[in-house]
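The other protein chains are all here in position, but one chain of the complex has been omitted.
After this line comes subunit A, so read on.
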Amino acid sequence: MRKLLTLTDVSVRYGFYEALTDISMNVESGELVVLLGANGAGKSTIFRTISGLNKPLKGRIEWQGKSIGGSSASKLVADGIGHCPEGRKLFPNMNVYENLRMGAYAVRRNKKALSETLEQVYTLFPILEEKKGTAAGSLSGGQQQMLAIGRAMMSRPQLLLFDEPSIGLAPLIVEQVFDVIKEINRNGTTVLLAEQNANAALKIADRGYVIEDGKIVVEGEREELFANDEVRKAYIGA
């Protein structure tokens, strides 16, 4: 398989605090890779660094063989990296349709692609079509998460980063969200998923990394992680 994204010894600092230390990981085309870790372990920082919101202090980030460390977020979206961020970061006073349309900002010149992707999003989440005139800020938590996922799909990314999409959602909705992420992956989008909910995340993943205190401590195939005692104790609770 083809290497889509490679991080080599990436470190990130917030002021004097080192949030990430020598992170090395890779994602191959077509995979669904999960990033497990507790609150504050550094999952979001990895994502923010990949998508250009944070700059790496050192190390190398390669996207399709080209170095991208330090590129701006707006450029990376156009290059095919989509990011469904922690906290969703929707536009609360815009309605559902307007939020989705903003998701296609990077590909706005391609009108046909826009309507096609919009159709896909509505098929995955019929509720979004029903509520297309509703302000994003007045949707329920689950609906907001669906909108955030849908908005991230609108730029037709090759790689989609999902940062804790299950946070704060009812178990039934969590299941639905994970099904959709699996579906998006099956339709050809490579997925990198950050989760605390290890059990649900590993079920749909091919491989995974476990991060603690800004360092990668375990990595492996899905079965290996399921079988790993430490992972079971810390994240699966069985």
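The rule is simple: contacts are C-beta pairs under 8 Å (C-beta built on N, C-alpha and C of every residue); 3 or more make two chains touch, one makes a residue touch a chain; residues count from 1.
Methods note: contacts and distances are computed from a predicted model.
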Q: Given the options "Branched-chain amino acid transport system permease protein", "NAD-dependent epimerase/dehydratase family protein", "Chemotaxis protein" or "Ubiquinol-cytochrome c reductase iron-sulfur subunit", say which is the protein name UniProt records for the missing chain.
A: "Branched-chain amino acid transport system permease protein"
Q. Which of A:K3, A:K58, A:R108 or A:R186 sits in contact with the chain that's absent?
A. A:R108
Q.
I'm checking contacts with the chain that's been left out. Which of A:K55, A:K89 or A:R186 qualifies?
A. A:K89
Q | Positions on subunit A where the hidden chain makes contact | A | 51-53, 72-75, 77-78, 82-83, 85, 88-94, 98, 101-103, 105-106, 108, 137, 151-152, 155
